[in-house]
Structure formats: C-alpha cells, structure tokens
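Every protein chain but one is kept in place in this view of the complex.
We just call them A, B and C in the order they show up, numbering each chain from 1.
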Amino acid sequence: MTITLLYFAWVRERIGAGEETVTPPHDVTTIADLVDWLATSSAGHAAAFADRGRLRAAIDQDFVPLDTPIGQAREIALFPPVTGG
Amino acid sequence: MTITLLYFAWVRERIGAGEETVTPPHDVTTIADLVDWLATSSAGHAAAFADRGRLRAAIDQDFVPLDTPIGQAREIALFPPVTGG
Amino acid sequence: MIRVVVQKSPIDIMAEMVRVEGEAGAVATFTGLVRADDGVETLELEHYPGATEGALTKVAEGACIRWGLSAATIVHRVGPMHPGERIVFVAAASAHRGASLEACAYLIDRLKTDAPFWKRETRGAEASWVEARDADEAAAARWER
Partner (left out) sequence: MIRVVVQKSPIDIMAEMVRVEGEAGAVATFTGLVRADDGVETLELEHYPGATEGALTKVAEGACIRWGLSAATIVHRVGPMHPGERIVFVAAASAHRGASLEACAYLIDRLKTDAPFWKRETRGAEASWVEARDADEAAAARWER
C-alpha cells in the first residue's frame, strides 16, 4: 500500500523534504510503527523523529494520536505541535 | 445654597426641562430629601420622581446612591438607569 | 495609552484599530451596532456631557491597570443613528491575547452600567426609552473583587 507522507516545520527541515511516497511493510500498523520504520531510513529522519513527545500527526488531514492505526490512509502528515494564531 | 440640577432621558422629558437652578430649604440634606422636595414643585416633577427605584443620581458628575448627603454639591444630576453601549 | 471619545460622527474603526495596535501583539475589540432586525428605525443616544468622558476614562484606566494594557480605546456615538450603524467601539491592546480578551469584555461590561448614556428607540410613530437590564448589572458585577 502506497502512502503519501507530508512533513512540516522542523520535521520537514530535518528530513530535508516536504513530501515523500512510501510503501511500508505489513507489520507497520499504527502511525507510531510508521515513525519507527521511517526513523531507520536516514539520519535526517532519525533526527526528525528523535523526540516522539514533540511529534504530532494527521491522517487524511484529520489530527490523530500517534497510536492510531494507519488503516486505508492515503496521506499521513507528521509535524511539531502547532503554533499559529 | 444654590444648586444646578440636570435631568436626562425620561426624567428630563417628564419635567419638561434639562436644567434648573434651585435653592432647597435647610432640612433638605440628602438627594432623597431633594427629590421629595422637588416632587412637590410641579405635576411633571411628581411624574418624573414617582418611581424612586428607577431613579439614579450624580453629585458633581460622580454617580452616588440617593441617600448621599448633598454637602457642598454645585451640580446634581437625576436620571434613569443608564443604557449605553 | 488611553483614548476616550464621545462623538456625533460615525466611528472610523480602521483609524481606531491602527491607533490602538501600536506595537502590541494582541488586540481585542467589541463593536455594538443598532440592530436591523427588531423594527427600530432610529436610535437616539443622549448623554451627560462632561460626566460621560470622566466615567469612560475611569473604566479605561481600570482596565489598563488591571491587565497591564499597552492601550485602551473607547469611542461612543451620541445623537440619532440608524440600523447597521456602530454605537460603540472598545478595544484593548496587550502583549498576549488573554489580557486583551478579558479587558475588552471588562470595558464593554463596565461601560454599560457606569457611563451616563440613555437610548431612545423610534419605531414608526412610537418613541420609547430603552429599559436597563438586570443582566447588565450582573455582567458588570462579575468584575468586582
């Protein structure tokens, strides 16, 4: 299953890209699993995901906790806590 | 002692004037006394002061309760509860 | 910086906003308008010249001290107005949003009970003075401490 990943703010800066497309292995069932798997793919990913407490996620544009199952997600965004307004 | 009286809103309308100058007798010591005394001066004054619960006052431009002594007041205003904003 | 104005002319919100913003990070405002939906054709605002400005200044100063505002503005119209027109504009400016939001609510709540304005509504041939509401006394009282 192919998923589009979007990165914002310092997550994007550390990874060095705002977007990538991945096909995670079958044992990746939650966003937390996905993050674990992504963290092994480059030093940038590892740095971006080092502090899980400061990581937030959205599935298909809805904010969700990191333990949410990926399900049939087409777009997953990973980013720091928001600071607008 | 001469006092300038100012009337606003329906107090002014019932009395038929926005301002008058009076010299109350010596036994008029509070605003409530003043209102009692004024109420005897015309049918308009009596109508304006019929409902004391809906009457408010200011001495020299400061809001005060009706039982406040007149003291050395130069200007006393009598009016309904305020409704600005 | 305190700005208190009682005026017959329409309220220029844009000019008031720019003035109150200054170098603040947060500005909260409240605007009261003549309602177009309750049959009122003309609203007339009477006030107590001299005393009005003093009362509004006291309200604005109270807000500035209590919330450490960088600026507070109160502009109130007097005279005849029509539906859709702005009766009052209050604004509170501060570094952060909490202070400006609370101070803005305080400004309009206290103005409602502490400033000598009286509204008269005209509907067709009928003119009537607006009655004060107990809810306004309650709203003002919640700021006492």
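By definition in this document, a contact is a pair of C-beta atoms (placed from the backbone, for glycine too) under 8 Å apart; a residue touches a chain by one contact, two chains touch by 3 or more.
Predicted model only: the values in this text are computed from it and were never measured.
Taking every chain of the complex into account, the omitted one touches A, C. The hidden chain makes contact, of the residues C:T52, C:T73 or C:S100, with C:S100. On the side of chain A, touch with the chain left out of the figure occurs at residues 6, 8-10, 58, 61, 63, 77, 79-85. Mapped onto chain C, the footprint of the missing chain covers residues 13-14, 17, 21, 23-37, 83-84, 95, 97-98, 100-101, 104-105, 108, 139.
In this text, only the chains that are shown with their structure count from here on.
Centre-to-centre, using mean CA coordinates, chain A is 48 Å away from chain C.
Not a single residue in chain C touches at least two other chains.
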